[in-house]
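The next block holds one structure in the form of structure tokens; read it before the comments.
Apart from one protein chain that is not included, each protein chain of the complex appears where it belongs.
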Amino acid sequence: MRHEVRFSGFGGQGIILSAVILGRAAALYDDKHVVQTQVYGPEARGGASMSAVIIDDEPILYPKVRDPDTYVIMSQQGFEKYGSNPRKDAVMLLDSDLVHDRPSCPWVGIAATGVAKKELGREIVANIIMLGALSSATPVISGKALEKAILDSVPKGTEELNLKAMKRGQELGSAGGSS
Amino acid sequence: MRHEVRFSGFGGQGIILSAVILGRAAALYDDKHVVQTQVYGPEARGGASMSAVIIDDEPILYPKVRDPDTYVIMSQQGFEKYGSNPRKDAVMLLDSDLVHDRPSCPWVGIAATGVAKKELGREIVANIIMLGALSSATPVISGKALEKAILDSVPKGTEELNLKAMKRGQELGSAGGSS
Amino acid sequence: MQGNIASAEGALAAGCTFFGGYPITPSTEVAEHMAARMPKIKGSCFIQMEDEIASMAAIIGAAWTGARSMTATSGPGFSLMMENIGYAVMTETPCVLVNIQRGGPSTGQPTMGAQGDMMQVRFGSHGDYSIIALCPSSVQECFDLTAKAFNLADRFRTPVFLMADEVIGHMREKLEIPDSVEIVRPKTLPEGMLPFTPGPDGVPGFAPFGTGRYTHVTGLTHDERGYPDTTNPARHDALVRRLVSKIEDARHEIADYTIVNEDAEYVFVCYGAPVRTVKEVVDKRKVPKTGYLQLRIVWPFPEELLKRFPKCRAFIVPEMNLGMIVREVGRHVKIPVIPVSRIGGELHTPEDLIEAVKIAESTT
Amino acid sequence: MQGNIASAEGALAAGCTFFGGYPITPSTEVAEHMAARMPKIKGSCFIQMEDEIASMAAIIGAAWTGARSMTATSGPGFSLMMENIGYAVMTETPCVLVNIQRGGPSTGQPTMGAQGDMMQVRFGSHGDYSIIALCPSSVQECFDLTAKAFNLADRFRTPVFLMADEVIGHMREKLEIPDSVEIVRPKTLPEGMLPFTPGPDGVPGFAPFGTGRYTHVTGLTHDERGYPDTTNPARHDALVRRLVSKIEDARHEIADYTIVNEDAEYVFVCYGAPVRTVKEVVDKRKVPKTGYLQLRIVWPFPEELLKRFPKCRAFIVPEMNLGMIVREVGRHVKIPVIPVSRIGGELHTPEDLIEAVKIAESTT
Amino acid sequence: MRDEWFRADRLPHIYCAGCGNGTIVNCVLEAVSMTGWDRKNTVFLSGIGCSSRAPGYILTDSLHTTHGRAIAFATGVKMADPSLHVVVFTGDGDLAAIGGNHFIHACRRNIDLTVVCMNNHIYGMTGGQGSPTTPLGKTSTTTPYGASETPFDLVDLAVAAGANYVARWTSFHVKQLTEAVLNGLNTPGFSLIEVRCQCPTSYGRRNKYREPVDYITHLKAHAILKDKWESMEKSGQDMPADSFPVGEFVRRARPVMGVPDEA
Amino acid sequence: MRDEWFRADRLPHIYCAGCGNGTIVNCVLEAVSMTGWDRKNTVFLSGIGCSSRAPGYILTDSLHTTHGRAIAFATGVKMADPSLHVVVFTGDGDLAAIGGNHFIHACRRNIDLTVVCMNNHIYGMTGGQGSPTTPLGKTSTTTPYGASETPFDLVDLAVAAGANYVARWTSFHVKQLTEAVLNGLNTPGFSLIEVRCQCPTSYGRRNKYREPVDYITHLKAHAILKDKWESMEKSGQDMPADSFPVGEFVRRARPVMGVPDEA
Amino acid sequence: MKLEIDESRCKGCNLCTMVCPYKIYRPGSRPNRKGIYIPELDRPERCPNCRLQELYGRRLCGVCALICPDQAIRWVPEKPYEPMKVVIEY
Partner (left out) sequence: MKLEIDESRCKGCNLCTMVCPYKIYRPGSRPNRKGIYIPELDRPERCPNCRLQELYGRRLCGVCALICPDQAIRWVPEKPYEPMKVVIEY
């Protein structure tokens, strides 16, 4: 199976880190071939940043994601720039607090930023909530692999918080909230 | 007629200036085609510096002097590096105070440095003495043209001294002293 | 792991103990990784210099103490290094430069990938010279080729360039780090031999500072003792021709490449990121009659390899520039050579290359 | 008069009012002459900058005030200018650089002539671009071509290079200074037009500072307003291709050359000092079957001119480098191309070239 | 009016939320608008960095040059046309790392420029590497274990190199800063105004000043007026850690370059 | 013994008759020979210029680098192998014109180098162009009507930038100079020893100091001991034209780089 | 004059909340469409600039607008002029 996942949001949300964690999870713990890329520029600070992961059973040659089957979108501008034209059978996870439009493909709204702030007290873990949701709402990555990759990637002392965020995300992801 | 003249001596003697004056004289006042070149390098300071002039009735294409018919040599090292292998029919003017060897071609010894220092009180005009000698001892340049070019080239206030030096050189040049 | 990090790790695996650099997108991660790793390695030094000129100077200075030394930069910084690159060539200083290419000219597109410095690396400093340039197309190659660059630098006593690009430098893939990498240090200067007397391969032995050989090193034209001799044409001619030929004459030994499908009629000549697309087209989609020559070392250009495709009707050269190495291919063959240029930061798509094959078919 | 002085005088005749430079052998006389002359010309400024990077920066700054500006240097300084040369290209700044070439690489032979920077001038800065390079072969051409360089710089809004060499720069010959030289200033930016919207020839009009057009100038990839737009591949592609094609497409208009003997079988392609020897061989000694193409403008390379010799059996390219422009000739023709390289500071002798003709005869 | 000097069509700018650069641009334009200069004859230049993006938001002619070289470009502009008013925006990296030489030479020549250095102690644009003004012990991506090189004092350097006007303030001191810039604009010769400011993204995040307000509070607390600083020094007091003097350090009339003849 | 440090086979050197550089090399080698250092572990570096030819005459490992960059190269040498003793020869052009940035950064970092600047106020090697230390009004080939840019005070710059040891003497003061160099060699961190010296060929010739003795006599007459200079300053006296202070200006112990761990 | 925060520019940095001597700005409590917490104004008419700018013919205080890094704070003319809101404070 091959998956092309695209993340977008604004700078500071950890859009690239999300992709890195997903990539690590798939490569190291689901034993897949993975290529992770991103677009970034100074303008990305104010505007929309984007990162992408290809997960495949076979070696990945052409490395760029051109037509993702899975989206994780965390800002309205990100939606407009990188998520407005998904293919029909794609699945889009979106932060329902920050993305106001809705796509033409199936989607799951996750109130990640709100939950991160209100329930977990740290807005910064919104991206981990989205990753958790990704693992429960799509076949892209296994929860086990994701958990291990998160533990590898987050700063010491924040493991518990991040795992909690992931779990919450998984719950929100299974619950749906989709179109 | 074509002449290829090579000057050599040590840094500070005005070897390049000599060539420039000769070139100017021939170009502006004898109405010839002239190309003037030189070799210089940091090593030229201590060692031997060289400059050359081609004077021709026709335009000069290849600009380098390879086998001069006329030499003006003002130091022993200059002789060794640039004057030791003249063609048989060349003429060499040499500063008899500073050049100790003698060439295989016809030559004229001129005590330029000694005369400049003792008679004229300024060693620096030794090169002008040599030019004067060149104009009288060889057909390379006319005395008239040389005089004008010297007046064009020397610092204001030193015209008289330099003309005196030229005249002395012309005397010494006609007097011979050759092999 | 990211290509840039893999490159840093490749250097460390090869025993690099000195890094002097100046941050610039998209190469900065190389320096940042070195800054994190080197202070923990005894005898190693990471230093952020005041600019790229100083970075290049510092790694040359470090190399003369016998250290394996390296810097990393991108276009604008690379341009600033040109004078001291010439110095490294002239003084036969082994060192490694990583250039993560971005969109130029000038500040251009700091965050987008390109291969626009491929002629600069060969001709960007004044005067005649040659260098060795490697181009990775994967994170693994970033590691492997960086390590290899150090061996080539020492073997030929010359600056060696890892000419990567933003696409590969910022891509993350799995990297397998071997238990150890091959390390070939320079020949030492035999007793009684002058410091710039070449061996039979044109390369002099190396006597780093502190070994009591009292070497004078200068960027001026010099004799075998290393003493300046700047007005003797024969001296200069001999020295510069040797500097060039020690590399150019060894192009066979140096060449590092992959050939796929020698029977191909349409042959891609490729290096760096576009190799990925070429492989997609040839290896995966198996577009008929196509094959490729992947150059992992682009300079010295191994022109003989072009002869390895006897049935070739046209060479297709996809580059992320307006056509640089295609000039080199064109000089050596009489059949059509088709450039496929992409600039602006986007890698060629497989469709781009399939289109080029069609054009080649229709014109040959 | 010396070639270097003639070049300075050519600039002054063309109305150059700003010179920013840094001394370096063998170009220093250009600066020294400007230092003597400019303070006497009202509204002119000579400034000796702290280095060559600053010199290049200063002349670009000056150019944006509408001044005709220039610098002069040699190899090591030229290498240092590479980053800002790219900036001038990207920002379409008209300015003139004189490079009196000396023996490289590195410090090399400071006082000896060479043509070793001919590829550097074309490819020495990072990224894709094009430039215009002129090569004088006499003191008169130093004057004429320097003056012309300013017109080309303004016409195409690009840095223009006088690539002379020490031989010509330090040679003294008679110079005839015309009463006035032709001066073509840049098109002014039409009212309502954006500062980087190109005209039909690809060249935008010019609105220097102080004219109330509020131009933002950046070396980043930019839109027609001059505002940065660095992540849009199409923008970059369009901009950089235009920068290249405004020059390359005009190669016919730009070309400046002399052709002698179109019926020749052995044709010298030459520029700079070696032209003197070629003329000695062809014009004076009238060696049979020979002719020549003298390029006074080498870049953009006017490849069509090579077709002007229908009977040509081989091109012979004498250069004071290890073979640079010969690469370009080789790319465009199928017949043999014979390089004649002289490095070390000695100009080719007539015998060298006659020998080359013999070789050409025996191999074709 | 300050607002007239902005390129309103380009706002909001690319600076991160709470970045000190935006404040400094305000103060500089406030000062410029007080001079009565014509926008037509005023030119802003900069090198490369976040700080150096400033001229792109100002409605005058402007040159966004290469990293570190803005002052050299400005020298060309000013010397070629002394009737132009020339202001340079620069960062600590741009001015003091790669651009150090042009900086001291312009001070020495006393070229009539006003240079505003947005000193955030870090390379902001490239994501937070140490700069020549990163304080000892502070963390950056290239000093992950704390900076170990002594930082420059930019004011000392400018004074030693010969500048005619030198002042230092912070992004908190908006009024004083505006006045200092105005003084700089009005002093013939080279003026340096160093402004210590917050970079929440690249510096603050790694050094416990995550919120913009955190670092500006720190700046406010550690800036000591020059006179007070000097009297403390004289009395042999230990200076509080991380504190630094602010105020006007030099205003003098050494020979200048690039001033129009009539002036 | 000093003589052992010369490459006798390369003498006489290329310097003009009476050039101050030769004297300075003597003094530096005298000081070096007093340290007891091993020639094997001592490295001389330089940039480009007459002054920078010095290492070529010294029998140790040496790097004759590119113009202005010697200190950056030296930083690489010293940081890669702190056990080496590293001395840099440079000229006023090499150090203060093109090399100014590396100079101030090495001072800031306090890299353990000793830098000897042969300040002849001119670009000697290229035939006498003005340098950043050419005094106001003096003639050179690029200042034919007299220099109009204020020169640097190299000592002030080094002090402001952070160097641990800074002294100035002239080529006349051979004993004091030797001692200053020795102090520089022995002080951990960056040491600058500026030596004002004669260039009869490129500077003297155009400024009425044609004979070597002329300019050295001038130097002798215009060098004022630092203490005296300061007391004159304090008492508000006008300094005699062309005079300058000599002596030791700073000797301190700021944090250093490139010193071996055990030291 | 009326004090306004331009929502299209404000990035929610809260520097204004720090500097106003009248504490007119309070950190925002709800994100806007872009996710930004725009500060809320607490009786902005207390600002001397709102009240007295036209009277004195020049800007008063203005520190918030000077420090606002995003050029988001400005005063817009109010018509009709609302004298009722002016409360002189001593």
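Going in written order, the chains are labelled A, B, C, D, E, F and G, and every chain counts its residues from 1.
Criterion: a residue touches a chain if its C-beta (ideal position, glycine included) is under 8 Å from a C-beta of that chain, and two chains touch if they have at least 3 such contacts.
This structure is a prediction, so every number in the text was calculated from the model and none was measured.
Novice: Touching residues of chain F against the unshown chain: what are they?
Specialist: These residues of chain F touch the chain that is not shown: 3, 6, 11-13, 15-23, 26-27, 30, 171-172, 174-175, 178, 200, 211-213, 216-217.
Novice: Since one chain isn't shown, list which residues of chain B touch it in the complete complex.
Specialist: Here the touching residues of chain B are 10, 75-77, 97-98, 100, 113.
The rule is simple: only the chains that are shown with their structure count from here on.
Novice: When the centre of a chain is set as the mean of its C-alpha atoms, what distance in Å lies between chain B and chain G?
Specialist: Comparing mean C-alpha positions, chain G is 86 Å from chain B.
Novice: For chain C, what residues touch not just one other chain but two or more?
Specialist: 50-51, 53, 76, 83, 87, 106-107, 109-112, 218-220, 230-231, 346
Novice: Considering chain B alone, which of its residues make contact with at least two other chains?
Specialist: 39, 41-43 - these are the residues of chain B that touch more than one other chain.
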